[in-house]
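Note that one protein chain of the assembly has been removed; the remaining protein chains are unaltered in position.
Residue numbering begins at 1 within each chain, and the chains themselves are lettered A, B, C, D, E, F, G, H, I, J and K in the order written.
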Amino acid sequence: MPEPLRIVVLHGPNLNLLVFREPSLYGRVTLEEINAGLTRQAKESGAQVECFQSNHEGELIDRIQESSRIADGIVINPGGLTHTSVALRDALAAGALPVVEVHLSNIYAREEFRKHSLVSPIVLGVVTGFGALSYTVGLAALLDHLRATR
Amino acid sequence: MPEPLRIVVLHGPNLNLLVFREPSLYGRVTLEEINAGLTRQAKESGAQVECFQSNHEGELIDRIQESSRIADGIVINPGGLTHTSVALRDALAAGALPVVEVHLSNIYAREEFRKHSLVSPIVLGVVTGFGALSYTVGLAALLDHLRATR
Amino acid sequence: MPEPLRIVVLHGPNLNLLVFREPSLYGRVTLEEINAGLTRQAKESGAQVECFQSNHEGELIDRIQESSRIADGIVINPGGLTHTSVALRDALAAGALPVVEVHLSNIYAREEFRKHSLVSPIVLGVVTGFGALSYTVGLAALLDHLRATR
Amino acid sequence: MPEPLRIVVLHGPNLNLLVFREPSLYGRVTLEEINAGLTRQAKESGAQVECFQSNHEGELIDRIQESSRIADGIVINPGGLTHTSVALRDALAAGALPVVEVHLSNIYAREEFRKHSLVSPIVLGVVTGFGALSYTVGLAALLDHLRATR
Amino acid sequence: MPEPLRIVVLHGPNLNLLVFREPSLYGRVTLEEINAGLTRQAKESGAQVECFQSNHEGELIDRIQESSRIADGIVINPGGLTHTSVALRDALAAGALPVVEVHLSNIYAREEFRKHSLVSPIVLGVVTGFGALSYTVGLAALLDHLRATR
Amino acid sequence: MPEPLRIVVLHGPNLNLLVFREPSLYGRVTLEEINAGLTRQAKESGAQVECFQSNHEGELIDRIQESSRIADGIVINPGGLTHTSVALRDALAAGALPVVEVHLSNIYAREEFRKHSLVSPIVLGVVTGFGALSYTVGLAALLDHLRATR
Amino acid sequence: MPEPLRIVVLHGPNLNLLVFREPSLYGRVTLEEINAGLTRQAKESGAQVECFQSNHEGELIDRIQESSRIADGIVINPGGLTHTSVALRDALAAGALPVVEVHLSNIYAREEFRKHSLVSPIVLGVVTGFGALSYTVGLAALLDHLRATR
Amino acid sequence: MPEPLRIVVLHGPNLNLLVFREPSLYGRVTLEEINAGLTRQAKESGAQVECFQSNHEGELIDRIQESSRIADGIVINPGGLTHTSVALRDALAAGALPVVEVHLSNIYAREEFRKHSLVSPIVLGVVTGFGALSYTVGLAALLDHLRATR
Amino acid sequence: MPEPLRIVVLHGPNLNLLVFREPSLYGRVTLEEINAGLTRQAKESGAQVECFQSNHEGELIDRIQESSRIADGIVINPGGLTHTSVALRDALAAGALPVVEVHLSNIYAREEFRKHSLVSPIVLGVVTGFGALSYTVGLAALLDHLRATR
Amino acid sequence: MPEPLRIVVLHGPNLNLLVFREPSLYGRVTLEEINAGLTRQAKESGAQVECFQSNHEGELIDRIQESSRIADGIVINPGGLTHTSVALRDALAAGALPVVEVHLSNIYAREEFRKHSLVSPIVLGVVTGFGALSYTVGLAALLDHLRATR
Amino acid sequence: MPEPLRIVVLHGPNLNLLVFREPSLYGRVTLEEINAGLTRQAKESGAQVECFQSNHEGELIDRIQESSRIADGIVINPGGLTHTSVALRDALAAGALPVVEVHLSNIYAREEFRKHSLVSPIVLGVVTGFGALSYTVGLAALLDHLRATR
Partner (left out) sequence: MPEPLRIVVLHGPNLNLLVFREPSLYGRVTLEEINAGLTRQAKESGAQVECFQSNHEGELIDRIQESSRIADGIVINPGGLTHTSVALRDALAAGALPVVEVHLSNIYAREEFRKHSLVSPIVLGVVTGFGALSYTVGLAALLDHLRATR
């Protein structure tokens, strides 16, 4: 039996506040509920996820570097860093792991400066606009991809 | 028992050539195989899909207008029209249906003019970069959304 | 008695859906009602109009080419093609007919990409923002112009 | 019998020189003739117009403020201020009156800097390119609009 | 006892209409009330203010030139001229007086063209977004500055 | 004896009107005469040409897809689609055929929006500005290229 | 007696160095002196302030999130993050508190890249250019606002 | 003996303050001295000048319109209106007179927004950077031009 | 018998190195071979060519000026000067000769700064992308044009 | 008696062709006539001029460097290099001499790329649009300036 | 004997991963080896270096502030923060130390967004493109500079 796939799920700044934040855009759900759902989904699929949130760019980069050594893929919602952090992009590109970028809201339907992602050009794929479902769908796609290319 | 959800899947210009086209980017799969897979996936989920491809902007708009009357949602890969057709956007916006935009390749990792989608600001969500899997994932997300908001 | 002036009225993509579409912007009226009104208005003024709608850029160009041979002027609402079709502009410029461009809504008060019309620089005049009245006013101005320059 | 509608017609800088100015573009007509025509047109339609021209931005703003208290609508050709005066735009927006913007020439077919109007986004509608007829048509549209929404 | 500080308060175009204008943005207050409040505030602080409003750029420039000879500082809300008048900027820069720029609304949260002020680079400081309080706060800051640098 | 080279010549929107259109720019010649000349030129060179004009983007794409299966090269004058159609570019890029882009007029000496061709970056070569001779020269260059690389 | 208003004052990167930094621009004052002054000002006004400085974006975001639960308003000088941090903006926007943005120097009179603030569009008001007085004035305005809207 | 040439010299906003204004840029001279010098220069050359300064755009336009009827040429230093007034440009273009644009300082060596003149494209020539001498030189060139083309 | 047509062929900087330079782009051919081929082609067609290469912009301009007196047309590959030399453009425009611009590689498929030619707007036609064949084809087109317009 | 002022007059590329070149723009005059006139003008004013024309940027720079050692000022018409040569600008800036930039035509009324001069920001003054008179006027202004600042 | 010069060497985000990262660009070397080499180089030159790496912008700023008190100069490779961190730039500018910016790869030959450094305008010098040698060379230049200006 092959070893289970290990996925790291990363949440960027302010995503810990999910339930308070602009509810009309994202619907009501807490980050804990999202993480619990992803853990269940991974388990049913014979995989493992580890979830991590931080408001600190540096901590996210530390975690990405660490993930490159211990995981098979990354699901990341970089939050506001999506549009501004070259360092985060470099960390993701430096690792050899496939990355799926997810966003709760449809970032292309919001302010102009949210329409450009520094991360998108170096990821495997992007899922945006489905609320918490973006994570579910992104994780499923990543697992499928990893199994197809194992 | 509720009526099954009806989804229209639209493929824009050149997607009929899938198997010939820049194979390193999209992997080898024919449009027929994608359509067959989506039909199966819908059926298993108690829904119906109807698939349509055209190289003609006008035919796609005609079909979108028609779908607004008979379907519950649209999955669309507008191909090259993604970046140039205000008329297609208007057709999608005029209908009251939720729309999921999908792309086989990661359009944010290609030429500059492919990074801007006229369609994205008016859709429910976007899935991009997973090859044929983008359709699967997009359809699943659309069905989930429709059931949640029924 | 002079031959009656012949005017071709062209409606671009999605204008067939008028009554369904974003009603707060345009008021409630069907394309059939607009066409009927223009026919009556022309008749009272001793002129003739022929109305045509299409979602296909190519069909509109075909019709413009034909009009150049049989009509005295064109009233056109190019819809979403206003902002994207050089070919439509070329067709209008190639004919020797005076053209009046009309829009139901005030396109300068909407999204940024709607503020630029490829057609405006080669037409006689533009009428925008008066709902169905834009057509009435545009047709009247065109007939006046044709009579003044006959 | 309802009170007659009162319309203020405002002409911006240099429009007092109409007959001298670049005649190939606008045809030969004096501002007095235009004003006389509009007065007649209004009278026939049971309305009243008051016409005013100034080369001074401040005087035009004063008059717009005054009109907001005593009139039902404004027809304005802001001349060169169209493209540069935020203060004029603010004055028009601050009043609660419907405004129709008119231009003698087709401003979209002239120099680049004339293609952008600061006023257009806050008016009811725009009529451009028909020479003196632009005023006639604009006044008619405004009266129709006022009667429809009375 | 030192001579009281003399401050000129200048209000640009349309600010005389304050109470009518887009009330949701600025709250309900008349220019007279603002002026009365500033007069009181200055008096309590042992200073004098003179208030002036005009819709005419030229009159504002005349008054700025005059103020340079008779006053110690200027509080100005240039209204719509903020974004368009190099001549106003030149007048303010030519005087040797410290200038405080104030705005009722937060201009950075409004239309794109309101985010750039030609005046800001040559003033002492800017206060924006606090409604009538912007004037109070701006006057206080100017008086403090003048006393500190006397 | 080798099989004769088969070339498809494609004319975009409005080129069927050649003889009427802005004669000072292109000289007087009909599309039929151009096609006849190219047929003769090909024959003399032991090759075959098939000519096709359409005002419909979709029909041109259909024909390009078909040509990819049956021809050795394409000469195309995309007309107004040159500057706006990503879908046409994709169709040309998807086929494995060498493409020569031709224009009757010197597009770099015309309006700003005509100076950028979406097609040029993916073709073998471009010939522009020689009127009908652009086709002759483009066909000759394509045949030479095909023989050199056979 | 109502509970005293609680205000959090946040200082971004490098503001701890105030006394050393480009003294001609800001005058000589230490951050400790500014904080002491604000504490005194609040006390006299029956309010409380808590001051916090960090060079770490993440710590500032953590503190903003915390403030949203325990304070009534925020005064923030985001320093160099003003122009680059979408995450900071998101944190401020996510909280339900009114925010006043302050800057010591007149940022509109400095380098081009300092003229654009990501934070300004989502704050209540901005005070810039008065040195340490910017904080005083900003705090006073915030307290006034909170009392008026209590 | 021919009638003497009549030249109108126009000074825009803030030029009445010449002697106070940023002396390092322009040297010390009053507008009266400049006008006196030009009067003398014209007289020696058998011509007449009339000088006029205003801070009001409208007054300058009024004077330009009047000059078109009574003068042979215009020397204008539009001051800050150089960069912002389409109405002034229109007034100058509407008159049939040759215009010489002058500036005291080298506007191309100052702020970015001073490098673009709306007036330059429609004048005969421009003289910039020589202080008061710019007027002398501009007047001489205009007189020479008028004599050569009489 | 008419005098033979005289054509000057000009090669800009670095074209003397042809055989060494980025061979994958241009194929292997020396400038001498290209010149010899053009000489032969001209001779067969009853014309004469004179070929000249220089790395010096000034020498190319000198030669263009001279050619204007002694030749009937110019074929030029301006190399890197294509994108930067207004002086070269002026020299070509000042002569009354028809000019054909040629490039070995498809400049529209290379770096962004190579896509804009300062020369194209003032030439008769452009041929690009066919390697050495670009010259052959350009010369042929120029000779045809000269004979047609003789 | 003071030593006579020595001025170097430099003409850039293509100015040797003056008489042939686009005569409608510049009028008919040869460079020799311009040079002769300037020599005479200088002599009458007790100064000396030396004139030099080259199509080579490098020769112009050599001459500017030399002039810095032997002359008192430079009059230069850089021709097409005006808009492209940083090296020419550097040469002029490196010398300690006052420079007057002249142009025959009004460069602000021509193509967009001619409106920006790299040289203007570092010269004393600019004279443009008066044909050969631009040189006369520029030389006179330079001599005046040199005498005033001697 | 003078005290040895103390240099702080700072490495930004992801540089701790050196050996893993895009090896074709930088060659194979670990950060430890680079640091060891710099320590040796400094020692041989009678100086001292202290090396520090962090993925956290805030920690780098803390260290820069500290260095300003204890060191004589800084060598910094800001990694991805080069292009995005105004706060880092402010920290470097606030200290009075000379700074040398180094990059392993030639950042001008990579993605567009890497070509602009926020740090470069405020440093002494920049060394880029020589791999680990960039540090060696940068340190040598800094030591030379410090000795020359001691």
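The definition used in the following text is that a contact is a pair of C-beta atoms (placed from the backbone, for glycine too) under 8 Å apart; a residue touches a chain by one contact, two chains touch by 3 or more.
Quantities reported herein were computed from a predicted structural model and do not represent experimental measurements.
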Checklist entry - Given the contact definition stated above, which residue among J:Leu5, J:Leu18, J:Leu118 or J:Ala141 touches the chain not shown here? => result J:Leu118
Checklist entry - So which of J:Thr84, J:Asn106 or J:Thr136 would be touching the chain we can't see? => result J:Thr84
Checklist outcome for this item: Contacts from chain I to the absent chain lie at residues 12-14, 16-17, 20-22, 54-59, 79-84, 113-114
Item to check | Positions on chain K contacted by the hidden chain, ascending | outcome: 106, 108-109, 115-117, 120-130, 133-134, 137, 140-141, 144-145
Checklist outcome for this item: Absent-chain interface residues of chain J come out as 56-59, 61-62, 65, 68, 84-91, 93-94, 118
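Simple rule for what comes next: only the chains that are shown with their structure count from here on.
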Checklist entry - Once you count every C-beta pair in contact for both, which comes out on top, H-J or B-F? => result H-J
Checklist entry - In whole angstrom, what separates the CA-based centres of chain H and chain I? => result 47
Checklist entry - Cα centroid separation between chain F and chain G, in whole Å? => result 63
Checklist entry - In chain H, what residues contact two or more other chains? => result 56-59, 84
